[in-house]
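What you see is the complex with one protein chain gone and the rest in place.
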Amino acid sequence: MRNNNNNNNKNDNVVTLQDYNNKVENQWCPGCYNFAILTALKRALVELQKKPEEICLVSGIGQAAKTPQYLRCNYFNGLHGRALSVATGVCAANPHLTTIVTTGDGDCYGEGGNHFLHTIRRNPKFTLIVHNNQIYGLTKGQASPTTDKGDRTRLQMSGVENYPLRPLALAIIQGCTFVARGFTGDIPHLAKLFVEAIKHPAFSYIDVIQPCIIWGTRSMNWYKERVYQLPADFDPSDKQAALAKAMEWEDKIPVGIIYKAPADPVFADRFRSEVGADKLYEAPPPDRSVIREVLNSYC
Amino acid sequence: MRNNNNNNNKNDNVVTLQDYNNKVENQWCPGCYNFAILTALKRALVELQKKPEEICLVSGIGQAAKTPQYLRCNYFNGLHGRALSVATGVCAANPHLTTIVTTGDGDCYGEGGNHFLHTIRRNPKFTLIVHNNQIYGLTKGQASPTTDKGDRTRLQMSGVENYPLRPLALAIIQGCTFVARGFTGDIPHLAKLFVEAIKHPAFSYIDVIQPCIIWGTRSMNWYKERVYQLPADFDPSDKQAALAKAMEWEDKIPVGIIYKAPADPVFADRFRSEVGADKLYEAPPPDRSVIREVLNSYC
Amino acid sequence: MNKNDIGIIISGAAGQGLQTVGYVLAKALSRSGYEVFAWQEYESRIRGGSNSYMIRVGEKIAAAPIERFSIFLPLDAKSRAKYLPLLEDDGVLIEEREAAGREREATEGGPAVVTVPFQQIAEQQLGNKLYANTVAVGALAGILGMDLAVVNDILTEEFGRKGAEVTAANIAAAKAGYDLATAQTSAAQRWQLPSTSTSGAKYFISGNETLALGAAAAGCNFMSAYPMTPSTGIITFLSAYSRKLGVLTEQAEDEIAAINMAIGASYAGARAMTATSGGGFCLMTEGVSLAGMTETPMVIVLGQRPGPATGLPTRTEQGDLLFAINAGHGEFPKAVLAPADARDAFYKAARAFTLAEKYQIPVIVMTDQYLADAYSTIDLDPDLLLQAAAGAAQAVDGAAQAVEVAGGGDDQLAGNAGAGDGAEYYRYALTDSGISPRRFPGQGPQLVCCDSDEHDESGHITEDLQLRQKMVEKRMHKLEALRQEIAPPEAHLVEDVKIVLLSWGSSRSAVFEAVARLRAAGHKVGALHFTELWPLPDYTFAEGVRYYTVESNAGGQLARLLRGEYALRLAGSICRYDGLPLTSSYIVQSPVMTAALGNGGGMRHAQ
Partner (left out) sequence: MNKNDIGIIISGAAGQGLQTVGYVLAKALSRSGYEVFAWQEYESRIRGGSNSYMIRVGEKIAAAPIERFSIFLPLDAKSRAKYLPLLEDDGVLIEEREAAGREREATEGGPAVVTVPFQQIAEQQLGNKLYANTVAVGALAGILGMDLAVVNDILTEEFGRKGAEVTAANIAAAKAGYDLATAQTSAAQRWQLPSTSTSGAKYFISGNETLALGAAAAGCNFMSAYPMTPSTGIITFLSAYSRKLGVLTEQAEDEIAAINMAIGASYAGARAMTATSGGGFCLMTEGVSLAGMTETPMVIVLGQRPGPATGLPTRTEQGDLLFAINAGHGEFPKAVLAPADARDAFYKAARAFTLAEKYQIPVIVMTDQYLADAYSTIDLDPDLLLQAAAGAAQAVDGAAQAVEVAGGGDDQLAGNAGAGDGAEYYRYALTDSGISPRRFPGQGPQLVCCDSDEHDESGHITEDLQLRQKMVEKRMHKLEALRQEIAPPEAHLVEDVKIVLLSWGSSRSAVFEAVARLRAAGHKVGALHFTELWPLPDYTFAEGVRYYTVESNAGGQLARLLRGEYALRLAGSICRYDGLPLTSSYIVQSPVMTAALGNGGGMRHAQ
């Protein structure tokens, strides 16, 4: 009945990959590229020398959203589509946690589309990782918002008719200051992106190409033939250029940091500095005298 | 108990403004710029010589969403945030109606944000008119997604902290083929935009600047000083240029058709052509023999 | 004519300043030491229409709405026509003679008329029409025989920030109205209040405000919400006092975000709340279920208004009782509370947090537009405040407490669960009480894993169906202890009665007033009033009594609930569903009541 969360830490203070392993049976299909994301994420956390108890993963529902199960750390695995809202609440209550959302394209852009739009505007300090397999994996192969036009699925039997969502461009428009695309075909590069994103002092976002080997409409090879790394001289601070890159698909698919700008103040920081609050579970309720003071204005 | 919907048509077949008048008491504030939108819309419908019974207005909840009450025509005034979904259903059931959504910035971009994203991708043939007063009017002055950063409202007393939504840019990214901005300070121009939008053979969208004289954070003058019409040589078919224009705000605010592209096939057309269906209320249920045929595959 | 319980109604269009007139007067009355109860009726628009601000005042009054009034001051012709029928024959009508379209309907034996040309005075004596409303306030103060000094104090507080000149002009305006009204002596003396002596601090405050303050006092430090009448006032209040009270408030993009943010914040250690009305609550129900499954404490305020759908957005109703109790898919424990009035709202808010933290459940607090917006004079006892805060504080360290409870169960388990840093920790440890040790992520080396799927003790997804059964039982088991501490209905004069009225939430004062009136008329009637509605505690209903529910809805939802829980046989329901609050007159004069009393309408005279 229990999956032991025992602290695997050795006595020294160095965090290793092993600290992030747990004994939970993985439910993904053998060969699924979600494993690549899991590996890259663990490597990034080790590189950042974050302890499991400092991490808080938040997810919704779907294959991608199962990620927190397979990584020894704090997590909240909530409702389909709502991970961004939960994570915003987590950041509000405790800014010291390294909060990371692991979600799918259906979870984040479909059911959760409205939170995707508005969470970016709110700019809470956490990292959003979208496992974009362009399909609804867990529910057995319906089109997601990013499924390409014309692709046939288990539900869209004669082909998807909708224009595909371009999430990176949306994020740029919404004022996101760290927008990247990763690829499960290149784990070291992906891990590096994760490190950069987590280090970014504001909301950061990575859409990761993660072919679904069961229901996916495109093979790993299809992506491999198109994916290219942004050249060294690409300037991720140029918003218009970034927008153009963010719309690229079909023939060539850029990966890397597509847009990066100086971070704006993050959600709840102003409240925190003005009130002197830190972790909300340590905040005492207001003194009776304060309550009386407020009440007295109603005399 | 009844607001008479009596047909005001004279015996000839020419539609006049009067055909669109009804006797319903208007609940907007005297001087509200929603009246300008109402006027422009009536003029556009007259110019298009549409009969009231050919029109179907769909709205959500808010001041803007009251528009259908004040115009003699068919309408469905539904839930806050859900007008786009209802209108999609209307188009699916009856493509012969001229369907128009009149909604507010809170209704459409806040509560209804997810439908805004995905309805555009679906491309149903109707026109979306957003009365953008950058505020929640009906609920007495809370920030909407388009309220500018730093503006103080009844709820955001020390100023809005969120990055404002740029709805026109979002629409372009989502594949909308008719994207315009209108201004209640110029009714003839607004009416012309409405005419163009309704004529567009796919989903069309106009965001209309409509200062709220009660709760608004910017005055009509503030807008008047900044609004300019797109020059005649502006090419609305250039997506990148359109995106740049769509992001313009603060100092200069362009109005007019910002992006226009050839229309893609619209929602439900493929079904309709393959099935030979037209108005769904005229479609007979499948013949018993067809049901038997399907059942027989389960023998 | 009862000078100790006077009804005043002021009417006008939205945007006319009606609310300021009413509020200044009511607050001045309250400050003067009277008991004041004020409520409003308004349309869903920002300008125009016909609204009213109603005040009931006296030395000792029932804090309940009434149907007819003794003093009427209309600010415009349209609302004058609408509300004039509510004026008592022996009342007084204060009006601006000059206004167009107004016919003097007062006749011999009918209401007295006091003429005060508000606008003319404002313009001619004060140089600005804007002061007309303050002239009206002064006139009302005159009729009521108030001490103008108190009115001046309130005016200074209200207009002080607009500068000394504006304040002085307002004070002069009030005096002008006062003088003109008192000059018309015969009419004016009719409704002069008896003098009263102020005793102790009294607060003139609304249900939304007491609820918000009660929540903050109980340690609420995070509120996310999406605006929706009539609950918007709660986040508006907490935003205004955000820094002072230490409450982080956030307007969400929709109600789904609002509840999920609150759940996230609570998971990470905040005391979190959200507030909405029916339509928004619909959207939150999945989140309520999530809070139930993940055992995340949180408080949801459901400010009811008449449905279905958008309905009548600014009116009142109690139409969501069964929906709230059964809200959320699947089965999980929750508590549903419904404050009786603004005072109770303060304590119930604190109680909601206490129950939420203790049982790690969602708690729904049901109010309605009437309760949310109504103001009343409350004499809050600081010691009672202290008690409430202490009650809440008891649960502040939810984690520690839960560990103790858990310790009562399985020793080996408690050993693990309760141990300090570095030990094994199971968020959903199976315990005797069903309550598992709660910790917050980042609080120590223990990992806090919460899951929306069915999970094992550590919080990981499980497909073990035996464990599933145990987890259901663990969660549902919390309901049993919770039920033990839920308050039974408040019994009001139920000894030896043959008829008992059953009611819930905001209608208490109206129902108890109805009981008083019925008893005064010789009928043996009592009442049982519920403010804690789920789970319902064991309760024995006296035999040989006819039970009637009194509800602000059409479906008789309380009746259905009580039948479902107690298999109680009911004699009938008195239901109101026109958007207005229940009043003692409505209850007393309802056909069901009349039939119940078997006197064919003996109570049909007006209040």
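Things to note:
By written order: A, B and C. Residues from 1 in each chain.
Throughout what follows, a residue touches a chain if its C-beta (ideal position, glycine included) is under 8 Å from a C-beta of that chain, and two chains touch if they have at least 3 such contacts.
Small disclaimer: the values here were computed from a predicted structure and weren't measured.
Within the entire complex, contacts from the absent chain reach the displayed chains A, B, C. Here the missing chain is touched by one residue of C:Gln16, C:Ser266, C:Thr294 or C:Gln443, and it is C:Thr294. When the omitted chain is restored, the residue from C:Gly319, C:Pro437, C:Gly505 or C:Gly526 that touches it is C:Gly319.
Across the entire complex, the residue among B:Arg72, B:Lys192, B:Lys245 or B:Lys260 in touch with the chain not shown is B:Arg72. Considering the whole complex, the residue from C:Leu75, C:Leu380, C:Leu580 or C:Leu597 that touches the absent chain is C:Leu580.
Not every partner is drawn; the one left out touches chain A at residues 27-30, 61, 63, 78-81, 110-111, 113, 136-140, 142-143, 145, 154-157, 214-215. Although one chain is not displayed, its contacts with chain C can still be listed: residues 43-44, 49, 256, 277-279, 281-283, 285-286, 289-290, 292-294, 304, 306-313, 315, 317, 319-320, 322-323, 325-332, 451-454, 463, 465-466, 468-469, 472-473, 476, 553-555, 560-561, 563-565, 567-569, 577-580.
Of the residues in chain B, those that touch the hidden partner chain are 1-7, 9, 24, 27, 51-54, 56, 58, 61, 66, 68-69, 72-79, 82, 85-90, 92-94, 96-97, 114-115, 117-118, 122, 267-268, 271, 274-275, 277, 279-286, 288, 290-296, 298-299.
Quick note on the criterion: only the chains that are shown with their structure count from here on.
Taking each chain's centre as the average of its CA atoms, chain A and chain C sit 41 Å apart. Chain centres here are Cα means. That of chain B falls 38 Å from that of chain C. Centres computed as Cα averages put chain A at a distance of 33 Å from chain B. Residue positions 114, 117-118, 122, 267 of chain A are each in touch with at least two other chains. Multi-chain contact residues of chain C, defined as those touching 2 or more other chains: 253-254.
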